[in-house]
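Right, subunit A next:
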Amino acid sequence: MLRLNQMKVHTKYIAGLIVVIFFVLCPLFLNSERSYFIYFLYTTFIYITIAQGWNLIAGYTGQVSLGQHAFFGLGAYITAITWRAGLTGYFDPLAFLLSGTGALLLAAIVGVVLLSKLRDDYFSLGTLGIGEILRVAALNGGSFTEGAAGISLNSTAYKSMNHYYYTALFIMLFTLVVIVLLIRSRVGLALIAIREDETAASANGIPVLRYKILAFSIGAFVTGLCGSLNAYYIFHVHPPGVLSLNWVVIPVLMCILGGAGTFMGPILGAFVLSIAFELTSIWMPEIHPIFSGAFIVLVTLFMPSGIMYYITNHKSMIMRRLRLTVFKWMNQKA
Partner candidate 1 sequence: MENHLLELRSVDVSYGDAQAVGNFSFYIDKGKIITLVGANGAGKSTILNAISKIIPTSSGEIFFSGMSTAGLKPEDIVKLGICQVPEGRHLFTKLTVLENLELGAYPVHTRPFMKDSIEKAFTLFPILKERINQSSGTLSGGEQQMLAIARALMARPKLLMLDEPSLGLAPKVVSLLFKTIKKLNNDGVTILLVEQNVHQAMEIADYAYVLQTGTCKMDGHCHDLLKNSDFKNTILGIRE
Partner candidate 2 sequence: MSYFPSLAVFFQIIINGTFLGTMYGVAAIGLSLIFGCMQVLFIAQGTMMILAAYSVFWLVYFMSIDPLISILIIIPVFLVLGWIMYKGMFQRVSQAGPSSTLLLAFGLMVFMESMMLFIWSPNIRSVKTSYSTSAFQIGDITISVSRLIVTVVAGIATCLVYLFLKKTMTGKAIRGVSEDRVTGMLLGINPNRVSAITFAIGIAMAGVAGVATCLIYPFDPYFGFLFSLKALIAIAFGGLGSVGGALLGGIILGILESLSSYTISPGWADAIAYAAFILVLIFRPQGLLGKAADKV
């Protein structure tokens, strides 16, 4: 029995590995300079990373942050400022590290202040405020941030889409591995305990604040990395672009859609939502925002806890229907 279980776990890993290898090989059989699929994957990887970062603090730990765009924007600004100052270069690992660390530090500072004092909705509102403060600060940052004009970067440095694709893939895999390790460890248990009952967790000797800040900071770190990559991609860092609420709203949507607090949730949610958005803007260019809104409303109405929970709760039914359809289809073919 034990062996069987282990084997199943192995198949899961193998399936995951196959998917990763598929992603790694993609640019080899597709021209990444002309393939929309590569670009689509690149953006989805970024969204998955941010969504997983948010999942860690909101899904697993239960502290709903609405300030992820602050970390994203900070990462982008650090990359832009250090590059402009000549401290780092194009696709400089140091710049990524600095951006991530900057976001991490901001999260730690914000965390110490907000997480110790605020709970639930108050924390959400507080983080939203942090993001907006950062936006206004960037707007009024004088020559340091170039205010509303933003920082223009040297766009002639662009070489190949592959750089972006592989960096995004790497950042996403890094995030996924970190989260798997974290969730499988004692820390993960502690985080879930905090989500379920904070008082009980603290009564059981879990240093609640420390773990919350840890989760918040790790989420911020990976979000900062994404911000940095986006700065290199867009070559123009300005407040309405990198500090837009889009960078918190879309990943949060993906995460909730997939199922917050599950590992596969954000990944599934990101793919489903990206594909839905893409297809609607191709098929119904005139009314695609209406569809996006309706899509979100319908999903929350019928799967309020996310696709993953829906699947786990209805798996026998889904399987039965799936088998039936496949069966019918085969019969028809025959």
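Per the selection procedure, all candidates are chains of the complex that A comes from, given by their letters.
Definition applied: a residue touches a chain if its C-beta (ideal position, glycine included) is under 8 Å from a C-beta of that chain, and two chains touch if they have at least 3 such contacts; residues count from 1.
Just so it is clear, the model here is predicted, and its values are computed rather than measured.
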Interface partner of subunit A in the complex, by touch - 1 or 2: 2
List of subunit A residues in touch with candidate 2 within their complex: 58, 64, 113-114, 117-118, 120-122, 124-126, 128-130, 132-133, 136-137, 139-140, 249, 252-253, 256-257, 260, 286-287, 289-290, 292-297, 299-301, 304-305
